[in-house]
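And now, chain A:
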Amino acid sequence: MSKYAPKTEELKKEFEEKKPRLLKGKFDGMDWWDIPVEFRDGNWCFPAKPEVLDELHFPNPRKWAATDKDWQLPANWEKTIRDGMKDRLKRFRSFKVFMDSCVRCGACADKCHFFLGTGDPKNMPVMRAELVRSIYRQDVNAFARVLTKFSGSRKLTPEVIKEWHMYFHQCTECRRCSVFCPMGIDTAEITMMARELLNLIGVNNNWILAPVANCNRTGNHLGIEPHTFEQNIMSLVDDIEEVTGVRVNPTFNRKGAEILFITPSGDVFGDPGVYTMMGYLLLFHHIGLDYTISTYASEGGNFGTFTSNEMMKKLNAKMYHEAKRLGVKWILGGECGHMWRVVHQYMATMNGPADFLQEPVSPITGTKFTNAKATKMVHIAEFTADLIKHNKLKLDPKRNDHLRTTFHDSCNVARGMGMFEEPRYILNKVCNVFHEMPENTIREQTFCCGSGSGLNAEEFMDIRMRGGFPRASAVAHVREKHKVDSLVTICAIDRASLTPLMRYWNPGVSVYGLHELVGNALIMDGEKKRTEDLRENDMAGFEEDDDE
Partner candidate 1 sequence: MIEKALKGGRGYWTWVAILLAVIGLGVTAYARQMTLGLGVTGMGRDISWGVYIAQFTFLVGVAASAVMLVLPYYLHNQKAFSKIVIVGEFLAVSAALMCMLFILADMGRPDRVLNVLLHPSPHSMVFWDVLVLNGYLFLNLISGWAVLGAERKGVAPAPWVKWLIYLSIPWAFSIHTVTAFLFAGLPGRHLWLTAVLAPRFLASAFAAGTAILILLTFILKRVAKFDAGDEARTKLAVLGAYAGVANLFFLGTEFFTAFYSNVPAHMHSLQYLYFGLDGQGPLVPYMWFSLIAGIISVGILLSPPLRRKTGMLIAACIGLVVSIWIDKGVGLVIGGFNPTPFEAIVDYIPTFTEISVTLGIWAIGLLVLTMLLKVAITVKTQET
Partner candidate 2 sequence: MTMNQQRREFLKKAGLGALAGLGAAAGLFPAFALEKTDPSSFTQKPTPGKVRWGMLIDTRKCKQNCTECIVRCHHDHNVPDLSGTKNEVKWIWKSGYEEAFPTASQQFQTDEVKHRKVLTLCNHCAEAPCTRACPTEATFKRWDGIVSMDYHRCIGCRFCMAACPYGSRSFNWEDPRPHVRELTAAYPTRMRGVVEKCNFCSERLVKGDLPACVDSCPEKALIFGDLNDPNSEIRRMLAANQTMQRKPELGTLPSLFYII
């Protein structure tokens, strides 16, 4: 395991010792602003390298670490923060209203996975927002300036910036707290603002900004250049042929294709995302879809979302730009979390109207996706569910009998889009054993993997394992009760981050993409006898010697 995380047994012991309390440490008689901020191994992400900032034209490039005493903030940084805050309060009603209307009822307090995992009081969503509110009050309210302790306001100091850096990078913008807030306050919105402000003075996270720079230059987070991108997919095509005996034929940057398919680059390069990619390729081949993959818009994910509004727009713009260039009718999007938050809630507004595209229609079933009328981008789960509903897929769910599955709703797709049924519908059709996790941990109440919103860094492992604990605890429940061993998701970051999380908390549970299971279950024309799944693991009941 990572050197940045404690041993599982140690962390378990920590929980055993503090139970039934959720808070870690004694705080009686304390005010929250008196609790010190402490950076140590495993609880901070490395800052962006100076060359990354230079490439992005971001301010204050320098070498520094969160554990440094002096963070080398730029001259006038207070003014930058204050002006930046004022500017954002002007542009976002959400920010302003959320600053004004919290009653500190505490309903959100025990809803955050980071709070539940760390027991750190400042990880209660209300506290996280208070970190900003305490500064906001200074600026808008004359009384608050005088009655600081009474009103909970405070001066803007480098300590505050450290605190912001700590806690706005211990929020995955998963919106779980927002579900329970009687005022509808969305901490994700506040975290976005705070991260924008921090970026203005060069307080940042390399794990976010490096992908941003890569994505800008090469089209994808990992900085894969076009030829390598194509080669990688073609190697997956080889693997598919090996397992199924069928050769699929993806095309790249092909003008005149009907559909442009965009998925997170994690599906092209990362394990276990690649198996999901194989699933897509099999599916498209199975139905004979006229589609193409772009090496330019080769990234569904958008780490600009975790940086700034402008950066989000900039990275997202490539999708429509490429769709227009290739002359496709509409765009099909792969399994991803925050990609879908961007596509669903922001894309048409930021980079639309996409008049050059057509209202999406499934070429196989003729179904009009009226819910994507404006954005012209369809979620693969909607697309596949529609295919299955119309009996267009030949499926053998028994091929997934070696897996006992449960489903993890991705926060962004759940709470930023509202898709719950389609993936479950597909899952139920492609496998025989599916058990839900406890009800307060799924659907709109789903728990984050603990590593979303650009916090998937290795050096952040301590917090990631803690933040992922609520999810892991729920998986452990179904593992005990129903012997579940497969955690199915529709998010690329989940696939990347739940894997170590499961290794840490629930060894023996593997993480799958939904379409990997679809790929397993698809009965392809001209396929050879299938005995292995896409991971080349043996399927149950399909052994070689099992003659019919």
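The working rule: contacts are C-beta pairs under 8 Å (C-beta built on N, C-alpha and C of every residue); 3 or more make two chains touch, one makes a residue touch a chain; residues count from 1.
Selection rule: all candidates are chains of the complex that A comes from, given by their letters.
Computed from a predicted structure; not experimentally measured.
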Which of 1 or 2 touches chain A - same complex, any copy: 1
Contact set on chain A toward candidate 1 in their complex: 435-439, 477-478, 481-482
